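Have a look at the structure below, then the notes.
Note that one protein chain is taken out, while the other chains of the complex remain in position.
Order of writing sets the labels: A and B. Residues in every chain begin at 1.
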Amino acid sequence: MERMLAKEQIGDWIRTLRGWEVFGPVLQDGVWSYQPADTVQLDHPNTAQPPKGFAFPQREVFFTFEQIKGEPPRLTPVAPKGGQQVVFGVRPCDARGLPRMDRVFTETFDDVYYRTRRGSLAYVGLACNQPPSPHCFCKSVGGSPVSTEGLDVLMTDLGDRYLVAAVTATGEKLMQAAGDLLTEPTGVDRSEAGRLRLAAITHPQRAVNDVASVPPRLKKGFDSSLWEDLARPCISCGICTFLCPTCHCFDINDETNGSTPLKGSRVRTWDSCQFPDFTMHSSGHNPRETLGSRLRQRVCHKFQYFHENFGMFQCVGCGRCVAGCPVGIDIIAVVNQVAASAGEG
Amino acid sequence: MINPQDLCTRARDLLASGEVRAVVGYRRGSRGMAAEPVVITKPEEAASLVWDPSCVHNLALYLVADRKRLAHLHQTPGKPIAIVAKGCDARALVVLMQENYFKREEVYILGVSCESTGVWDDQKLMQRLGCDSQSLTGGRFDGDDFVVTTATGEQRISAPECMADRCLECRHPFPTMNNVVLGEEKARTLAAPFAALSRFEEATGTQPARWAFWQRQFERCIRCFACRSVCPMCYCEECIVDSITFTVALDTTAAEKANRVRWIQRSATRSENIGYHMTRALHLAGRCIDCGECERVCPVHIPLRLLNNKLEKESREKFGYEPGVSIEIASLVSSFRDDDPNDFIR
Partner (left out) sequence: MMHEQQQTQTQYEPKIVAFLCKWCSSAGSDLAGVSRIQYPAHATPITVMCSGSVSPQYILSAFNKGADGVLVSGCHIGDCHYMEGNYLARRKLYLINEMLQFIGVEPTRFRMSWVSAAEGAKFANIVKDFVEDLRPLGPQDKLKAQHP
């Protein structure tokens, strides 16, 4: 289903979405983030953080507990509210993060918290007529500036109006709610959209070289000395992983908030393979002690292990880790260098 | 003005003569022309060193990393390690030496003076040029200006337009402690000391306004710990926010592990984020030399310099203390004066 929407009517469309909590990109204190919105203005480059937190929040409470002395501990499960949420302005790369998270949280293991949130989440995407970041490389990893994977609706900016295309049944429902606001596209609309899409797809991007050969080459380069060399400036912060649309590692802790009686909650929080204590054993032994071994884990997980397990890269090419790295560690350059060196030998 | 070639020559000679075991400096990265930190050990690698306004990082961090690595391998440092140090980097080294993190003779300081400018702020520069970082292909210091190369050719910009706030407010752009220094010491006033802090304090005069501002900032923190990781002074082996702030011995029981003290929870919520940032700021009191790296790296733009600047200003005004000027003096919180403020005490 393809329809047209005048730009100034996007707020009217949003108001028809009864029962949905609507989010859109908002610029505050110099940072773009998805915030609850009555209307949206989609002129953002990309948000600082991807929208992955809607399905996989940084903090998730599993249950609360209380233990009164002499009694067995009492556990109260906490379930996500599960209200319907729709996010406007999601970039195609970020949307492709969602099916990748699905592999982890619904396929090999059914994570009820993720599934509940994911099940009531819809993405209304915005095609990238211009690459929002100089480090975009979605085309290298199977995506494109107009990709619909992971989206429910894809909008294309035609200047004063959007071409709105449904991708899923949920997307059609969202569009049906708009009623007469959405109109049938004319031939001019379609050809204009086609022209913009073509321009978007052919826009030059940074690239991972010969990406099909990357997984086996990384495998071959596991013991490469390049890992330590390339990771030497790494400061072991969590920017690359916390800003990643597909990184999904977590930690589980009990947070107590009272001792008489003992009570608190068990929570899941994001964790990062780049933190030195990520793999620290309680004995003090750390199997990923060096910077190189941690960089290798991040890169190979995305470009080799995940590909071996699920047949797709666990990187969507949004470029956040490249742009955000405080010391210039560049996943595109790392993959290219290690793959090239493994190819030689 | 510094000829970057001189830096390469110095570094090469230091390595070739065996005077130092490594040089920490800057080289060109893969993101446009932006510099990135590098540690070189061979004389032939010295040719890759650069010095330009994109050398934003505080390299003192890598001496700390080096020291930690050696300690872990139970190795002694042996020969000194050389470091390319701007004024702020050199002040960081002073603090680290003041704290006996390493000795003066263990470090060879290849000073570079920022002269009448400083490093640029990537965002300010891109905004000014209207291009992205990948299409910036060249950049260099030239007197009071930056000269940059983009797709449209070379252009000259007045440096203060695009300089990082920290550099505008910098009072010591010259690395006073050095073994050798490139560039001259130049007097300059680009912005008043603590200019950003004063602007903020004026704009948010009342307690509710302060809280409204900081509440927003602290709620935004994602606890990636980049501010801590990038800080040369944050060298604690164990930090209160880590899950390993607990010594595990052979006889440590599971219950002891489970019930360890957690000062600050892992959750990136307002209360915990405040606990983290306030603790960090206070731990940096009298130690922070305002290199501004924490603020630069923050992916969600929390104005962290304000916290550190506030303490720096109080320390200077109330205790007459300035960090990073002398190895010999006692640190701010291990010293006192009879006339320290007392009127806030009942």
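Assume contacts are C-beta pairs under 8 Å (C-beta built on N, C-alpha and C of every residue); 3 or more make two chains touch, one makes a residue touch a chain.
Given the structure is predicted, the values throughout are model-derived calculations rather than measurements.
Trainee: Based on the whole complex, identify which of B:41, B:158 or B:271 touches the chain you can't see.
Mentor: B:271
Trainee: Kindly state which of the options B:128, B:188 or B:210 is in contact with the chain not pictured.
Mentor: B:210
Trainee: Counting contacts across the full complex, list the positions on chain B that touch the omitted chain.
Mentor: So the residues of chain B touching the missing chain come out as 207-215, 218, 240, 263-265, 267, 269-272, 274-275, 278-279, 281-282, 285, 307, 310-311, 314-315, 318-319, 332-336, 340-342, 344-346.
Trainee: Which chain A residues would touch the chain omitted from the figure, given the whole complex?
Mentor: 61, 64, 78, 255, 257, 264-265, 267
Everything below uses one rule, namely that only the chains that are shown with their structure count from here on.
Trainee: For the complex, which residues does chain A have touching chain B?
Mentor: Listed in rising order, the residues of chain A that touch chain B are 28-31, 33, 48-49, 58-59, 133-135, 206, 232-233, 235-239, 241-243, 251, 253-255, 267, 269-270, 272, 275, 277, 280, 282-284, 322-324, 326-330, 332-333.
Trainee: Which residues of chain B touch chain A once you look at their complex with the stated criterion?
Mentor: Those in contact with chain A are residues 29-32, 34-39, 57, 61-62, 132-135, 216-217, 220, 222-226, 228-230, 242-244, 248, 252, 257-258, 262, 265-269, 293, 296-297, 299-301.
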